[in-house]
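Just one protein chain is left out here, and the rest sit where they should.
Order of writing sets the labels: A and B. Residues in every chain begin at 1.
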Amino acid sequence: MAREAAPAGEREAVLKVHGLRIVLDPSGVDIDDEVSLQIHRGEVLGLVGESASGKTTVGTSLLNYQRRGAKIEAGRIEIDGQDVLSMSTEALRKIRGGAISYVPQDSSASLNPALRIGKQLLEILEIHGFGESQADREARRAEMMAEVLLPSDEQFLRRYPHQLSGGQQQRVAIAMAFANRPRIIVLDEPTTALDVTTQAHVLDTVRDLTRSYGVAALYITHDLAVVANLADRIAVMYAGRLVEVGTRDELFDEGHHPYSRKLLASIPDITGERALRGIRGWAPRPGQRPSGCTFAPRCDWVIDKCRAEYPPVEEVSPGHTVRCWRYKEVGAQAGVFETVELRDKSLSQRAADVREVISVRDVDAYYQHKKTLHDINTSLSERHCLSLVGESGSGKTTLARCIAGLHPHRIVGDIEFNGKRLAREARDRPRATRQAIQYIFQNPYSSLNPRKTIGQILSQPLGVFFDLSRSETEDRMADVLEKVALDASLLSRYPDQLSGGERQRVAIARGLAAEPTVLICDEVTSWLDVSVQAAIIELLASLQRDMGLSMLFVTHNLALVRSISQEVAVMTEGRIVEFGLVDAVLEDPQADYTKKLLSDTPTV
Amino acid sequence: MPPLLKLILIRVGLGLLTLFLVSVVVFAATQALPGDTARAILGKEAADKARYEALRKQLGLDRPIHEQYIEWLGGVVTGDMGDSLVQDEPVTKLLGRRVVNTFTLVFVAAVLSVPISLLLGSLTALKRDTLFDTSITVGSLSLAALPEFVIGIALILFFATQVLKGAMPAVSRVDPGLPIYQQLKLFILPAVTLTLAVAPYILRILRASTIEVLESEYVMMARLKGLPERLVLNRHALPNALAPALQVTALNLAWLAGGVVVVEYLFAFPGIGSLLVDSVANRDMPMVQAICLIIAAVYVLANLTADILTILVSPRLRTGLR
Partner (left out) sequence: MSTPEIRVGDSDLAELEPAVVQSERRRSEWLMTLSEAWRMGRTKIGVGIFLVIIAIAVVGPWVAPYSPTELVAPPFSAPDIPKLWLGSDYIGRDVLTRVLYGGRTVILLALAATVIGLGVGVTLGLITGYARRWIDETIMRLLDVVLAFPQIVLTLLFVSILGPRLWLIVLIVGISHAPRIARVARAATLEVAQRDFVRAAEAFGIARWKILFNEIMPSITSPLLVEFGLRLTYSIGLIAALSFLGFGMQPPSADWGLMINENRIGIVIQPWPVFVPVLLIGILTIATNLIADGLGRALIGIERDTGVG
């Protein structure tokens, strides 16, 4: 997409942040440190970071607001030359919702549940003294609603927040943020809770409004792909510090920090040109950050100096800064994508004449009395991976659970395993079947019993399905841990001593311990950071290939399917609308829904 | 049918079901257990088989149990709860004035405890972790632990017999011949006892729900929109904190109906609580049945009222989308 990347400095800076340091109170552990940035009129700055990087904390600090337990310890924040941190309470109150406004992550929790939305919208105009009369404010409210493409009739304005969809709630929050024509707006992951199609609409709205009002914007996100088409400049945050700041093109084409480059390589690629590569390890939380360069433990470029001392801010070119001891060497590597491998094209081809392992025929499923799956027909081929793609509420997880025997409600139709009809509930299926079909859950924080050691967790399937001696059990456990690239020393640990990525590996190991032929993976990466997600996908793809597993891969992210599967089924509203080979479906989609999903999925 | 009405009717139906089951429990406990009423009246004389059987027949205890129940329930519904076994008069007549006394007492206690605890509950939440908050919290925690009779005796020792001798009457023998407003002094100590026993619970739930609301995203958002603190609290925080406190308040007021038993006995207050204690001691079954039914019905009704009020004040429930 073409855009005029106006060099920094030429235009007036609406926001200037210098040397911001935010710590946990009272422990004094730093959440953010040495954060300095500028945003200019009409410019969107994308602030990108993984979990626990401290990005949200930076966002609210721009309004001089911190939650209980955190405080701004040092630094300067200026909006139009006014120092926000030293303002009087009254001045601060006036500027909040006036010159600077905030769009929260989760509007469903951020709108007052007991007030009608019309009143909440009017309120922000009233307290900031917008217009001369109530009629002025009501007119402005109607205008705002139109701008975010919502109706402004009395009936809609009389609704309570819970009577709106997630996308509508987020639009109301955006309308509020633009109400008093702010100078700068902070958007804190406003689309994280939304489906891609809704997200695409919200992003369009944000882009149009910032342009037409000339508003500066800080767009906070964990997803580099989301800001790729929105932000003029991007700031990459890692463990509380900005590691690289530059224009969109500078970052995407000539990133000078190893983390920026690696982060880019871990974004799933819907075009299927390049392979997905994760970053080892995980992002450290405040209080657990290593000394020296915090990225050093995960970095391929690491040298002794990195472990000793945090690198200073270096200027690559005007406006493009980086913090890495070896930024020159990193930057000297040609184009970012050339450093990553191209995808193995043979992945997406289906072998001829394969046997069906799981066949689903004319299946309807109910949740209580509501029909949630309609007339499902699909099949999983032996030694192949089938991706099941759909947005929330599409029925993809229900279908996966029906196959796994975890849907204790009414199911009509036939689900067969190797030609034999499966009982509805897992407990009614023969032991050999329960062993052959293994299910990996979405949330690794919920799927491992926090009261048990990893050893106890792994021995559960071994105890149920095999008659093993103590030493055989231990050998098997060490064996499956090795398969998922974990150390056997973890056996005596408890789940909360492990990172999210490690937990998900343990969950996979538990499934593998049963020696299954079919592996069902239900959104197994949706709780993980992108860099960790990529590593898990790599692992699953190689396990599936090497062990000859038949795999059902459930995901909401269409961009992931090329990295792992040969076939894909697209679901919406409880129906499969498209089914076929991955390349065929993605390159020449037939169903309207698939086309829409493809065009709405953000790409880098 | 409008969803709101349907929702309320379901609650009312469930309340009636519970009331019905309550009556079954009361009936079963007093008339179907092995030590039946006849045995209870006769005591040691029950060994006389002939007298025992005669009395059973007289009381209708020889008929099938469901027949007895239906007849008894019919009586209850029409206001005929039988005659007291101790004083040969209808139960309803003996109860009349005492019910008025007890409800007056409970009413005074409610009027005292609700405003105080709501005020202190929200104030402690707003001044969280200050000395004020800590002392009120620890004080209410201690009061919540104390049995009613401990509070009552402490008040008697302080205001009536030892420290401020005679400042308040130690017993509250309300004279049935005089109107209640002329004897309000007799209500003070029992009512304060009940207030101190019940207020800590309401205070603590309101404090907790206020704190939760103050930490909610929408209160943070209200501040980030630049609302003055006064509006943040009055419009966004406190109204949302009250709804969860409603249930607990109603339950505690209903609890007063049981709490009166010990307090009335302690102060010799002529209400249904002290009458229950006497009737249990004298094995006056019809009276015990009647009082237990009244107290349980008060609980069920208070609960039902709280349910309906909660529906009416919560948009999410009121608009019927659940």
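FYI, a residue touches a chain if its C-beta (ideal position, glycine included) is under 8 Å from a C-beta of that chain, and two chains touch if they have at least 3 such contacts.
These numbers come from a predicted model, not from an experiment.
Trainee: Thinking of the whole complex, not just what is shown, which of B:Ala50, B:Ala145 or B:Leu178 touches the missing chain?
Mentor: Checking the options B:Ala50, B:Ala145 or B:Leu178, the one contacting the hidden chain is B:Ala145.
Trainee: Quick one: say which of B:Ile180, B:Val248 or B:Leu309 touches the chain that got left out.
Mentor: Spelled out, the listed residue whose C-beta touches the missing chain is B:Val248.
Trainee: For a quick check of understanding: of B:Ile156, B:Val174, B:Val213 or B:Leu317, which residue touches the chain that isn't displayed?
Mentor: Residue touching the chain left out of view: B:Ile156.
Trainee: In the whole complex, not just what's shown, which of A:Tyr102, A:Tyr238, A:Tyr439 or A:Tyr593 touches the removed chain?
Mentor: If we include the chain that is not displayed, A:Tyr439 is the one touching it.
Trainee: Which listed residue, A:Gly405, A:Gly574 or A:Pro602, touches the chain dropped from view?
Mentor: A:Gly405
Trainee: Spell out the interface residues on chain B facing the chain that's missing from view.
Mentor: 14, 17-18, 21-22, 25-26, 29-30, 33, 35-37, 40, 137-138, 141-142, 144-150, 153-154, 156-157, 161-162, 170, 201, 204-205, 207-209, 211, 215, 248, 251-252, 255, 257-259, 261-262, 265-266, 276-277, 279-281, 283, 285, 288, 291-292, 295-296, 299-300, 303
Trainee: Could you list which residues of chain A touch the chain missing from the display?
Mentor: 24, 27, 29, 31, 50-57, 67-70, 105, 188, 222, 282-283, 285-288, 404-406, 426-427, 429, 431, 434, 438-439, 441-443, 445-451, 460-461, 464-465, 494, 496-500, 510, 514, 527-529
Heads up, the rule we're going with is that only the chains that are shown with their structure count from here on.
Trainee: Rounded to the nearest whole Å, what is the centre-to-centre distance of chain A and chain B, using the mean of the C-alpha atoms as each centre?
Mentor: Between these chains, centre-to-centre, one finds 52 Å.
Trainee: Within the complex, which stretch of chain B touches chain A?
Mentor: 215-218, 220-228, 231, 235-236, 239-240, 243, 313-316, 319, 321
Trainee: Can you check the complex and tell me which residues of chain A touch chain B?
Mentor: Its residues touching chain B are 60, 63, 65, 67-68, 93-98, 101-102, 104, 106, 109-115, 123-124, 127-128, 160, 162-163, 176.
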